[in-house]
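This report concerns only the one structure given below.
Only a single protein chain was left out; the remaining protein chains are all shown in position.
Chains here go by letter, A and B, matching the order in which they are written, and residues are numbered from 1 within each.
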Amino acid sequence: MLESERVVESAALGGRATGRLTNPYVRDEFGLETMDLNVGPQHPAMHGLLRLIVELDGETIVRCDPVMGYLHRCQEKIAENRMYPAVIPLTDRLDYFANMHMEHGYCLAVEDLMGLEIPPRADAIRVLMCELMRLASHLPSIGFLMLELGAFTPILYAFRERERIQTIFEAVTGARMMFHYIRIGGVKADLPEDIPQKIWDYVESLEANLDRDFVDLIQGNEIFITRTRGVGKVTQEEAVEMGLTGPPLRSTGVDFDVRLDYPYSWYPNVTFDVITDTQGDAEAAYRVRVGEIRQSIRIVKQVLENLPEGAVMGDVPRRIRPAEGEGFGRVESPRGEFAVHVVSDGSDIPYRVHYRDPSFVNMQFLQEIVPGHYLPDVMPIMGIVDPVSGGWDK
Amino acid sequence: MAVTLPQDAVEDRVERYLEGFHSRHGLDEAEVEGNVVRLVIEPHILPAVLTTARESLKIMHLSYITVVDREGSFELTYELLDLRGVSVRVKTTLVGEEPVIDSVTGIYPTANWHEREAYDMFGVAFKGHPDLRRVYMWQDHFDHHPLLKSFEISTKRTFEGLR
Partner (left out) sequence: MISTLLEYYNQEPFRFLTAFGAILFLTLNLAAILTMSERKVAGYIQGRFGPNRVWPRGLLQPAADVVKLFTKENLSPSGSDLWIFLAAPIAMFIPAATIWLVVPFAPGLVIADLNIAILFFISITSIGALGVIMAGYGSRSNFSLLGALRGAGQLISYEVPLILSLLGIAILTGSLSLVDVVDAQAGGFWNWYIWFQLPMFVAFYVAGIAEVKRIPFDLPEGESEIVGGFMVEYSGMTWALIQASEFALMGLMSAIGATLFFGGWQPPLAFLDLGTFNWIWFGLKTSLLMFTFLWIRWTLPRLRMDQLMDLGWKVLVPLTILWLFVTAGAVLAFPSFFG
């Protein structure tokens, strides 16, 4: 037997998904057993195609094992067969609630590989689009959290706001969802004449609506507080150990934000606060996301006020054929740190593209934290992480 | 327990990390490029290097583990972030068709699923991993590792050929 096979076998035999509690138990003296429940891939309220094998003792979860792969589309393999610019539509479909960030990450990696200069206007437009995307992602996050807690209305309000943002995206990029807008070296086309004013009007109205439609209805609601306070509580050290990034990490108090700590693109020219909370549970994650919505509105206004003039596409060769080497890009997507590692062998097709998706890594949190909670608590805990199935499944 | 992030300037920190690695381990290659400390090491000292990073240098976050199939060897890249502007990129090469390396789950628990993905896609076996199962592909009856260069994408390949 090959040594690698031996290693794998020995690891897999001992391995059950780790959890806070020790191995699931059978209480022999009463003959009681735990019950395996498939919170299955077909489910109206899972964030996508996720199969959670949950072992229940009454209503308490003893073990939680996420099984993924139902949306696996082999994006990394396909990217090894496409030319560099043709990979961008694939990245659109990674985390489909944060398309701009995915494109941005990939383009940053390729630009790092080729050493390209991006014109400032393109950088500013990229940041503008990414922050609008963050708005369009955080609002449905809050909506999904409330949907799974049982309130059906906030998600419709959230999608109404998202529709307005998607109308803006349609005017700028031509598509409502799969944009293919951020290209290697800049962006595809300049903003239309009237769009900056429309964006400005929209974020002003959103700032006014945010309290009326979301915060006032949700934040003080007794039932919401009892369902989310103390659920999924995690300490700072555990959070960093588990590799959490993004709002789940910031809800524990660690103020790591890729936009400030590993600055990229136009972000050094805008000022904003990093929203943190000390509670570390589902309610804190919700508050962090609401705070981030406000900060994103602030960034959008700053970019619109200081939008530089110039070209939107840099000096990019017609055929993108980087030299041998590696390129790295890192962005702050709404779910956390999204990193891309591109390896080139000198041809016009990448040799290897690796995506580090925050949803994939943050799902480990689910495996560790859920045991010990009740079954209905799985929903607020998923609301902390807010994974998107295109992200964890690539 | 609170996590304290480093406060000193990026240039000093980068030098400090480089010094920390140099003084403890025999490195094949070590240099600083901007905010990145790049190391190339032998596979057998990987756990020791990462332990240094975690314990002595307080680099808390493992961002990702990339495996590149170089058709004859496997090149692993571990990227560590100290969450305040500096990243450490550790590269090792596993020669041959049987990639086996020690798992770093004991040092960085987040490596759990990164290593599972590496195993699933490339067949890299991690010694000491608590739960080395496949993460994307079918867990039974599928013996291929899709991201290897020898696994061809073929439009003529049917489902029967794979399982």
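Criterion: a contact is a pair of C-beta atoms (placed from the backbone, for glycine too) under 8 Å apart; a residue touches a chain by one contact, two chains touch by 3 or more.
These figures come from a predicted structure and were not determined experimentally.
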item: Where the missing chain makes contact, among the chains that are shown; value: A
item: Option from A:51, A:162, A:227 or A:250 whose C-beta touches the chain left out; value: A:227
item: Option touching the unshown chain, where A:263, A:346 or A:376 are the choices; value: A:376
item: Residue among A:147, A:165 or A:242 that touches the chain left out of view; value: A:147
item: Option touching the unshown chain, where A:2, A:32 or A:156 are the choices; value: A:156
item: Residues of chain A in contact with the chain not shown; value: 35-39, 43-45, 56, 59, 146-153, 156-157, 160, 217, 221, 223-224, 226-227, 374-379
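Definition applied: only the chains that are shown with their structure count from here on.
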item: Averaged-CA centre spacing for the pair chain B and chain A, given as whole angstrom; value: 22
item: Residues of chain A touching chain B in the complex; value: 2-5, 7-8, 11-12, 14-18, 68-69, 72, 74, 76-78, 81, 235-237, 240-243, 245, 253-256, 261-262, 326, 328, 330, 337, 339, 341, 343, 351-352, 354, 356, 360-361, 363-364, 393-394
item: Contact footprint of chain A on chain B as seen in their complex; value: 1-3, 5, 35, 60-64, 66-69, 77, 79, 81, 83-85, 87, 98-100, 108-110, 112-114, 117, 119, 121, 123-138, 146-147, 153
